[in-house]
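One structure is given below, encoded as structure tokens.
Excluded from the complex is one protein chain; the other protein chains are retained at their positions.
Let's look at chain A:
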Amino acid sequence: MSTPNPTGSVAGNGLKLGVLLMATPLLLWLVLLVLLPHIDLLMVSLRERISYGKYEFSFVNYIEFFTEPLYWNTYVRTATMSILATALTLLIGFPVAYYIAKVMRGRAKNVLFLLCLIPFWVSELVRTFGWMILLRESGVVSHFLQWAGLVDGPVEMLYNDVTIMVGLVYTSMLFMVVPLVSVLDSLDDSLIEAGYDLGGNAFTVTRDIVIPHAMPGIASGCIVVFMLTLGNYLTPTLLGGKSSLWFTDQIYTQFITRFNWETGSAFGFLLLVLSSFIVWLGLKLSRQTLSDTVG
């Protein structure tokens, strides 16, 4: 047993204070902008408006959600579409990232990476309008198809699920490609070569070597893309129009159109629960931990 060193403990306290001070902005941000609003959101969602300025504790907002098929149908649809969009983004993003990280060399690699970034120099709104210009009834694609004689009249390509999906995948691509490129960059080429040397082919090497190595990047890319998609308002609304049936649109309607903050808060809270649950499930199924994914 050694006696505690008083000097050491003082230094220890000094260190703790330093860490605390450095963490202050982060803590303030977490408490003021994340924790407090959500506590308030929870509290607002758990009350019922009786009359002007008079509220009572109640689950009525949540009950309304489960009794009105439109609400939970939209909820399930948003989750399903988001999972599909995440899967599609991964499916398209993985080969792109692999190409950038493992096939390209030197300058071309940087140029290609930058090309992925270029669409993000304009705002999401402008990008989505770009898609509208292309896909609307009087748009570029419609005109081209008519000019080529493939269709007789104008074609409306907006306001359907496929278009929403295209928009969502396009918007999310960078957030999938960046973590994948960085994780694939760290994969030693000799590991891939050894896979072929040991009798593997492109499929088995990808399945047994590349994907296990890239798993943390896949998980982090999927989490980011899924959360962004689930919480996306602009793309489904602009490209899907009235038929988009996106849950964020329901929240917007409750807050802004109907000025029903109680139901809006309940919906907001349900969306948070949904995204947390699906991310947790995804991590469990892929046997990843959140710390692996971030680290």
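Throughout what follows, a contact is a pair of C-beta atoms (placed from the backbone, for glycine too) under 8 Å apart; a residue touches a chain by one contact, two chains touch by 3 or more; residues count from 1.
Here is the rule we use: contacts and distances are computed from a predicted model.
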Name per UniProt, for the chain absent here [options: "ABC transporter ATP-binding protein", "Putative transcriptional regulator", "Cupredoxin domain-containing protein" or "BNR/Asp-box repeat protein"]: "ABC transporter ATP-binding protein"
Which residue of A:L15, A:L198 or A:I256 touches the chain not shown here: A:L198
Contact with the hidden chain (one of A:R77, A:K102, A:R127 or A:H213): A:H213
For chain A, residues in touch with the removed chain: 188, 190-191, 193-194, 196-201, 204, 208-209, 212-213
